[in-house]
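Worksheet: the structure to be examined is printed underneath.
Incomplete set of chains, arranged as in the complex.
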Amino acid sequence: MDFDFSDEQMQLRDAVQRWAERSYGFERRRAIAAAGGFDTNVWRELTELGLTGLTIPTAHGGMGLGAVEAMVAHEALGASLLLEPLLPLHVAAAVLQHHADAAAQAAWLPRMAEGTLVVLAHVERHGHHRLDACTTTAVADGATWRLSGRKHVVPAGDHAAAWLVPARLDGALALFGVERGAPGTSVTGYPTQDGSRAAEVVLDNAPGQLVCRDGAAALAWAQDVGIALVAAQAVGVMDRTLALTLEYLNTRKQFGVPIGSFQALRHRAADMKMALELARGMSMYASLRLATPEAQRRQALARTKVQVGQSMRFVGQQAVQLHGGIGVTDEYLVSHCFKRLTQLELTFGDTLHHLGEVAARMTDEAGVAA
Amino acid sequence: MDLAFTPEERAFRDEVRAWIAAHLDPAVAAKVHAGLRLSKDDIQGWARTLGRQGWLAYRWPRAFGGPGWTPVQQHLFDEALAEAGAPPILPFGPVMVAPVIMAFGTPEQQQRFLPGIASGEVWWCQGYSEPGSGSDLASLRTRAERDGDHYIVNGQKTWTTLAQHADWIFCLVRTSTEGKPQTGISFLLIDMKSPGVTVRPIRLLDGEYEVNEVWFDNVRVPADNLIGEENKGWTYAKYLLSHERANIADVNRAKRELKRLKRLAQAEGRWDDARLRDQIAALEVDIVALEMLVLRVLAAETSGKPALDIAALLKIRGSEIQQRLAELMMHVAGPLALPYLEPALEGTWTEPYPGGDPALAPLAPRYFNLRKTTIYGGSNEVQRNIVAQTLLG
């Protein structure tokens, strides 16, 4: 049992932090958000850092790193409140690595390592976090397939070269690749609440390639990888949020003393620290459980999303509260942390949904090893 | 002991409901029911409509042109406004500055200022908070120095709600630095068109411009605009605070929003989601319990007995419930709450909406925005201090 980071992992973290400190300050980030939430220069910088290929095998031109390294990187990226869709890219890469055949991997992974964006497009209206809520259909058309349906909140969907699209093929869920710009596709991009970018993707008899027939397994894997990365980013955001809040409490004066001297606020800060540390442990748990058999993996990731979701909501809300008026302005960083945490809570299933997953998967056993 | 309204009260409610239905623009009501942003015209247009009927200043006594309603009638009117989807009545004029002018203003000041407030013609804002003084109001530093018939005002206010639309501002200003911080404060009315007044809207986390910074740079204010005595402003401000009543809980709006939450859950196909529904049910209980608290306060006021000393409880609970309502609505929408499309927040979206349903567009911004409710008007931490003071000394 070991929760230390290796030297390589610490170097990775430091590299991301250095880039963020130098190149992703509050003003640049705000300008990117105002311009729509995706900056091609930032994307190129991330690609040059090797981050797009972080988890892609070296054989396909990536860095070939694992779940713990992904956690390390995304924790640092979370702290930078990164708008660009590195997390969705890594989810798509994980899906292709585990569920696509060798040809598809060879076709896509090297390009993704070099910055070509591919993202999962799975959210449907009235889906309510359920992975099996899919009304998009696919029908065979010779060697290819034709897809029809509508997908929402596709991360940076209008900047992606292709989307991984779950669709019903003969009633069962399968996963397809659809290239943006193909006939029968249309995409409408928009900013999201935290300033990043998403899109509606409409498919009308659009041509798709089959990625895998067991779409349910691929989607479950995508969600679990996604939860682990969300947890890592969440820890990064919360770490920064708490630091901001502590600094504010020790700086801001009322009644002649720093407000950090008031016991009620001090105890709130202690509770925020608790929420953060519980989430941090669960983020490690998530990353270390990704490789376990599916039943264990899904139970672990559902538990993670519940704890991290609760932590995010508490830390975000209390950080705003403890900042008072300045906490609800756009001009100060803490509200952006809060919105980012809110958006992360709603991504890959919210807290209540995953509580249901935990309840459904509960056994007689107890504890981390159960 | 009786929970029912009298026949007269029920008749009154029917009457005001009918009047509101006849006079409220359905397009504006639809925006309110959908939680969309309201324009200046939406708010002021409705205020003028109420003003023409004599109902904008509905809590005022007859002597000052109010309708002379009982506390229960005021509550029923407030409830009728809320359920009809009427735009909010901004409190700064009729609820905040007016009672101070009535209690401490000269007859000339009353004649000069009250009609414009009651008619909805004059838009007021409140100049209390400063960058260095939030909960600690007594530390304010904006100063007013006497210069013949005028005060020269210098300083900065902040969190000034909707000051960008305001004609007048009522300010707490420092006129003396002697004695305790509270003692050197005066209550001054300032015309926002005065030279030297600068307003900078502050963008809030939901993208809206709702509060402002206001600078005073050698602003000349006629001494006639001083309310009451110089250096007694703290007393008047406290009078105003003690004047806040049951409506601080905003329970009627909570009831409307609960209905909206239920409509949303149904429309989104989540009404039969037992987990979510339990959370709605728990909130329904919270709102009923809050309403009982409000009704007890109203009844005590009506029976002339000393009002229950629970205004701080109403503020705490009311604000928490507003936040929880917004939180649950956002969670009903789930990831579909994430698109941020400005025109959809204004209700001016005309194209096919890429975010599922434009009804979902305002949910997350409202959740963000309402974090303010536990901060402003005396943060909930300050309110708990007040409750504890009553309990423990």
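Note that the chains are named A and B in the order they appear, and that numbering of residues resets to 1 at the start of each chain.
One rule holds in what follows: contacts are C-beta pairs under 8 Å (C-beta built on N, C-alpha and C of every residue); 3 or more make two chains touch, one makes a residue touch a chain.
No experiment lies behind these values; they were computed from the predicted model shown.
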Notebook entry, point to check: Which formula, in the displayed labels, states the number of copies of each chain in the whole complex?
Noted result: A x2, B x2
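In this text, only the chains that are shown with their structure count from here on.
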Notebook entry, point to check: What residues on subunit B touch subunit A, complex-wise?
Noted result: 129, 132-136, 139, 158-159, 202-205, 207, 211, 268-270, 273, 275-276, 279, 330-331, 334-341, 354-357, 364-365, 367-369, 371-372, 374-376, 379-381, 384
Note to self: For a test of understanding, state which residues of subunit A touch subunit B in their complex under the given definition.
What the structure shows: 123, 125-129, 152-153, 188, 190-193, 195, 198-200, 253-256, 262, 264-265, 317, 320-321, 324-325, 327-331, 335-336, 338-339, 342-343, 346-347, 350, 352, 355-356
